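The complex appears here without one of its protein chains, the remainder shown in place.
This part shows chain A:
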Amino acid sequence: MINTFAQIDQYASAGHTAWHRASALSKLLFTLVTIGVAVFTPSWGPLLVFLGVAVLLALTARLPLKLVALAATAPLFFAALWLLSRWNGRLDEVAVTALRPVVASVVALWLVGTTPYPDLFAPISRLLPRVVGDSLFLTYRAVFVLLQRLERLWRALFLRGALGGSLRRRGERMGEAVGTVVLHGFERSQRLYQVMHLRGHSGRICGCRHWRDLRAEDIWVVAAFAAVVASRILLGEVGRP
């Protein structure tokens, strides 16, 4: 999962498409509105158009098809569980319940795949209390370092035969291994604290300041928004269960 996210992070930072140049604020608003409209749309007609728009956005942002397919299928497990509990043999209801999370997931992939995390977190952190906003930035920074350490540790344990033995022994060994990473996290937090002091931390991590700078490329985001709203209005009743 994190490897996938590291890949998405790379695309967000290194991409050069029009979507990458559009402002974080317009992309975030488009994503939230599209997801909001999708979850309240009761018919599969407009949802199919939303999915088409979302896939087009992701592919024109040069995100790999494999990644788009992964995002589209990830939420289907829970949707399938839900459908199983409410199964009544109506395929239009199945289509609506399955399409909503798929649309949301692909649009979210497009957002995170075209927006570097300081731009993405800056508007979100402004709406949150200081502790939580700062925590959002620092957690994201910490996760890749800790994951790398954890993966190395797992490999070492495997090579030294520590993953054999009874369930209890294996569980405890794994726990001890995680304990070393907890300690590393604690020591890392002390170093980070010193770094923040040295850099003149003023009580809030602000992220970058150009997340709200509108650019010419935002017109494409507006066009995508218009496509979503128009299809919702024009195809509202197509495929309603």
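Everything below uses one rule, namely that a residue touches a chain if its C-beta (ideal position, glycine included) is under 8 Å from a C-beta of that chain, and two chains touch if they have at least 3 such contacts; residues count from 1.
Quick note on the criterion: contacts and distances are computed from a predicted model.
**Q** Which one, "Energy-coupling factor ABC transporter permease", "Phenylalanine--tRNA ligase beta subunit", "NADH-quinone oxidoreductase subunit H" or "Sarcosine oxidase subunit gamma", is the UniProt name for the chain you do not see?
**A** Result for the unshown chain: "Energy-coupling factor ABC transporter permease".
**Q** Of the listed residues A:22, A:104, A:221 or A:235, which contacts the missing chain in the full complex?
**A** Considering all chains, including the one not shown, the answer is A:104.
**Q** Among A:56, A:79, A:95 or A:229, single out the residue that touches the unshown chain.
**A** Spelled out, the listed residue whose C-beta touches the missing chain is A:79.
**Q** Just checking the interface: what residues of chain A touch the absent partner chain?
**A** 1-5, 8, 31-32, 35-36, 38-40, 70-71, 74-75, 78-79, 82, 84-90, 93, 97, 99-101, 103-105, 108-109, 111-112, 120, 124, 128-132, 134-143, 145-147, 150-151, 154, 158, 163, 167-168, 170-183, 185-186, 188-190, 192-193, 196-197, 201, 241
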